[in-house]
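Left out: one protein chain. Kept in place: all the others.
This part shows chain A:
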Amino acid sequence: MAYAFDFSSVLEYREALLAGTVKTLGLTAVGAVCGLAIGIFGAVSRAWRLAPFDRIFTVYVELIRNTPFLVQLFFIFFGLPSLGVQINEWQAAILAMVVNLGAYSTEIIRAGIEATPRGQIEAAQSLAMSRAQLFRHVVLPPALLKVWPSLCSQVVIVMLGSSVCSQIAAEELTFAANFIQSRNFRAFETYFIVTGIYFLLAIAVRQAMIQAGQRLIARRAR
């Protein structure tokens, strides 16, 4: 029963693989930017107890962190249309990524904000900074810098998790894999190569996030 591996039959579909890789990266980029924005807002609401947002974000964070991404995706894609909200597979995938990452980054960034030394805030207040200025210039940059490694990991986890978006027919990298193996009947080789692509993507995304952190935050935090 010697099985002859044939990886070249997968590489014939390199255009589909490339298109899928680009879509997965795009999904991750939009998810990361919007998710972090929600995370910053949620974190300050919770850390500084800004009513009513602090309560809302507490419930949101617990709901999202204690349910699987796949179920959130199905709920958005299949559930919302029955309420009359029309949504296509990409909108559902992006919404699910943003909502998911928003919850995790709220918790991560909150830890950074709560670790701000008391003296920093007092010093800023003595300079007559407004609360918004205080947050923008004194609290946020060092808080983000402190938790940046966790945020990088979380973005990578969400990118890897996006592989289940193939289940609602969003044509990302896993969808490309399913398509290719249905054509060439080389399931093992196809998934092996695509797993390798995900592995490289995970390394690349992490490096890009670390670079972005140094460029955008590290300068401002000092």
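One rule holds in what follows: a residue touches a chain if its C-beta (ideal position, glycine included) is under 8 Å from a C-beta of that chain, and two chains touch if they have at least 3 such contacts; residues count from 1.
Here, contacts and distances are computed from a predicted model.
**Q** Which listed name, "SigE family RNA polymerase sigma factor", "Amino acid ABC transporter permease", "Ribonuclease inhibitor" or "WD40 repeat domain-containing protein", is the one UniProt assigns to the chain that has been left out?
**A** Protein name of the absent chain (UniProt record): "Amino acid ABC transporter permease".
**Q** Which of these, A:R14, A:R65, A:R136 or A:R183, touches the one chain of the complex that we don't see?
**A** A:R65
**Q** Which listed residue (A:A124, A:V164, A:I180 or A:M209) would be found touching the missing chain in the intact complex?
**A** Spelled out, the listed residue whose C-beta touches the missing chain is A:V164.
**Q** Kindly note down the residues of chain A that lie in touch with the hidden chain.
**A** 1, 3, 62-63, 65-72, 74-75, 78-83, 156, 160-161, 163-164, 166-167, 174, 177, 181, 187-188, 191-192, 194-195, 198-199, 202-203
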